[in-house]
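Omission of a single protein chain aside, the complex is shown with its protein chains in their original locations.
The first chain written gets the first letter, and so on, giving A, B and C; residue counts start at 1 in each chain.
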């Protein structure tokens, strides 16, 4: 993966919504809903698939393209939301990872299942 | 918002799961489910709230912190998935934005509601 | 609304999947994912819509039909899951409502917003 140059993306997507006068639709609550809808479209791509069929790498080119598009959609809305709420993504992740590391000490969780998401 | 330096985050989160031997849980299908679960936790923060109360900027510090944590969680799982499937996020977004621009021409959609997500 | 006769639905939907030999796909985990995917399709129908436009009754016939179809899809998967796990829906709801009533005493929550879902 590369995230290099991802900060160059922001002007592109901000321009896209400015040109269409869509800022008025993008209140944070709606953007959160849009992120969730796109995430479910990503989940749907894997529905009914076996572990073997749903593991990396994905051999199916069509599936792989669809995954990339949904991942892009999620990230686009996430960038809109973070921009509008002035969230520093790097800082937000670092802060959360510190919390995660405290919540799941290596000693206790090495190789072990943990309940739910982070 | 700043996404500057976000590529420095990747080694941090990869190390976190390696240390805990959690790679085995992270098949793409599960990561997609985790992204969706975290997205719904973000949606839940806005549930029942009025537009006024759910618009930017968010004045409530506690709510704002919770939003930042959920945004971070979504992005962490998105980065794991993109890493494991070797998705170039910058390229994926640019490709999708080209498609979006074709699907929603400015002339037709200026200031207008469009059905559903991107 | 009427839920009268809803128990007559179960044989219909069980027969549908038996005829297609789809029982093998319907492990509880997958059914849960399907419920969540269908729920997001319901959410998507309301995306970007104003409160006025998203309140009952819904005047738009096309939207109303789409809502009914998504509600049906959610309930179909919920019925499969409940059947397979031998969940007594009536009992499950009554038990949960008792818990909800304890968690949200009328005195404290009358007319008041509560954080998140039930």
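Convention: contacts are C-beta pairs under 8 Å (C-beta built on N, C-alpha and C of every residue); 3 or more make two chains touch, one makes a residue touch a chain.
Since the model is a prediction, treat every value here as computed from it, not as a measurement.
Q: Taking the entire complex into account, which one of B:6, B:34 or B:117 touches the absent chain?
A: The one listed residue touching the chain not shown is B:34.
Q: What is the set of chain C residues that contact the non-displayed chain in the whole complex?
A: Spelled out for chain C, the touching residues are 1-10, 12-13, 16, 19-22, 24-25, 27-29, 32-43, 45-46, 49, 51, 54-58, 64, 67-69, 71-79, 81-97, 99-101, 104, 106, 109-113, 116-118.
Q: Mind listing the chain B residues that contact the chain we can't see here?
A: Contact residues on chain B toward the absent chain are 25, 30, 33-34, 36-37, 39-41, 43-44, 46-48.
Q: Contact with the hidden chain only, please: which chain A residues?
A: The missing chain touches chain A at positions 33, 36, 44-45, 47-49, 51, 113-114, 116-117.
Assume only the chains that are shown with their structure count from here on.
Q: Compute the distance, rounded to whole Å, between the mean C-alpha positions of chain B and chain C.
A: The separation of the two C-alpha centroids amounts to 26 Å.
Q: Would you mind pulling out the distance in Å between where the CA atoms of chain A average out and where those of chain B do?
A: Centres of chain A and chain B (C-alpha means) sit 3 Å apart.
Q: Going by the touch rule set out above, which residues of chain C reach two or more other chains?
A: Expected reply: 33, 36, 44, 47-48.
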